[in-house]
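Omission of a single protein chain aside, the complex is shown with its protein chains in their original locations.
Entry: subunit A
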Amino acid sequence: MMSDLTQLGVKAIRDGVSGGDFTAREVAEAFNAAVAGAAALNAFIVTTPDHALAAADAVDERRAQGEALGVMGGVPIGMKDLFCTKGVQTTAASHILEGFIPQYESTVSSNLWAAGAGMLGKLNLDQFAMGSSNETSYFGNVSSPWRKDGTNAAMSPGGSSGGSAASVSARIAPAATGTDTGGSIRQPAAFAGICGIKPTYGRCSRWGVVAFASSLDQAGPMAHSVEDCAIMLGAMAGFDPKDATSLKMDVPDWEAALDADLKGKRIGIPREYRMEGTDQAILDSWEQGKAWLRDAGAEIVDISLPHTKYALPAYYIIAPAEASSNLARYDGVRYGLRDLPEGSGLQDMYAATRAAGFGDEVKRRVLIGTYVLSAGFYDAYYTQAQKIRALVAQDFAQAWAQCDAILAPTTPTASFPLGSLSDDPLTMYLNDVFAVPASLAGLPAMSVPCGVTSEGLPLGLQLVGKAFDEQGVLNAGLAIEERAGFTAKPEKWW
């Protein structure tokens, strides 16, 4: 019985705990053991079994008292190590924050604890969430639990939420938080055969989340099912006065309103997403997705998002520009690493600290960002990119006249072996070509697993919705999930 608990998702655990089928403590113990047995995945930077047990005991105690348990009551989760957690090291997977112990709790994690969740540990990620393969972490690569049929090569879990994706698909966590700046929830979810949703920009508070590109960063859940995502997103979201861009809107009951009947809905297929270099298996899955949505009652319509091609290069100006500004705070003075070479002054200390603390990809992006914001280049690069961002958003706004949601692939390929792209930043960036446009436009977008390649690797389909219409995205995702019948699991090797 105990080992079976790790096969359960958010809803099954919550309902099982509240129904008395098992205790929250039994669940926490089962997942703590699974985490302890999966060191080979390197999914966690630190584990926090005591946090999970304490939260579980509190839930069991409330149940004994006949009190409500919360929408995440008794569910232990993995927390991406980009969320500040009081008293627990928070690193953003960077050496520069190694040993940093936040004195406060991020709003999103705080909301989750208030909803009855507990924490299994802090999940590995690409350093400062910059990466698409989880190979830029100072704390080592995360291995995907998936392998190509008949091979032993370590595969990428995707990134930047690679530890989140790996832990959920390996069933060492029933769900995990992710953050998505340009695909960092959706791409790893697709690679790992799980669901993940990035809500509308502003739904989840950014307070206490280590900043990468503030106009793009959004938190969201990664879990086994669309329903689990709906539940967990409901627990994470909500207005927060401490985040100036937080949406002052009620959080709908997404879970209660889930409905896979798409009669009367129009789903747009953007012709510009049919790109060279996309795997045939991905194109086939896209066709299959259309058929599933049609079967659910939706009308499929062709649409055009004419500036799609420019979204990725615009992103690679905007995100590094914001990152170069955000990361200026790592100065060796207030927190984190300090490198003070013998006899050096303040400026030398800054430069030495940042040289020692940042990884190569972070340095690359800070330098690009510094360059595009520097005098003489600002208009040609940054202003132009912000104008193109407006055009990308306008493309979507015009598409909504013809459709209610958009169906596209999540990624141009399935997962790749660790190390196979790490020498080629540009090819790596192309992984997010289908994910970035929705990020630039601040729209809710989700990846749902739809099948596996001939080599046994998972594929995801992406749904993009109108601003604030997470429900439309979740409902279309549910229609796909019900028809895809995705039950593939990675074979345990760790």
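The rule is simple: contacts are C-beta pairs under 8 Å (C-beta built on N, C-alpha and C of every residue); 3 or more make two chains touch, one makes a residue touch a chain; residues count from 1.
Assume contacts and distances are computed from a predicted model.
Per its UniProt entry, the chain excluded from the display bears the name "Aspartyl/glutamyl-tRNA(Asn/Gln) amidotransferase subunit C", taken from "Aspartyl/glutamyl-tRNA(Asn/Gln) amidotransferase subunit C", "Phosphopantetheine attachment site", "Amino-acid ABC transporter ATP-binding protein y4tH" or "Spore germination protein KA".
Which of A:G336, A:P412, A:G472 or A:P490 touches the hidden chain is settled by the complete complex: it is A:G336. Listed residues A:F128, A:W146 or A:F358: the one in touch with the omitted chain is A:F358.
With the whole complex as reference, residues 99-101, 103-104, 200-202, 215-216, 241-242, 244-245, 247-248, 307, 309-310, 313-314, 316-317, 324, 328, 331-338, 340, 344-352, 354-355, 358, 363-364, 366-368, 370-371, 374, 377, 380-381, 383-391, 393, 425-426, 440-442, 467 of subunit A touch the missing chain.
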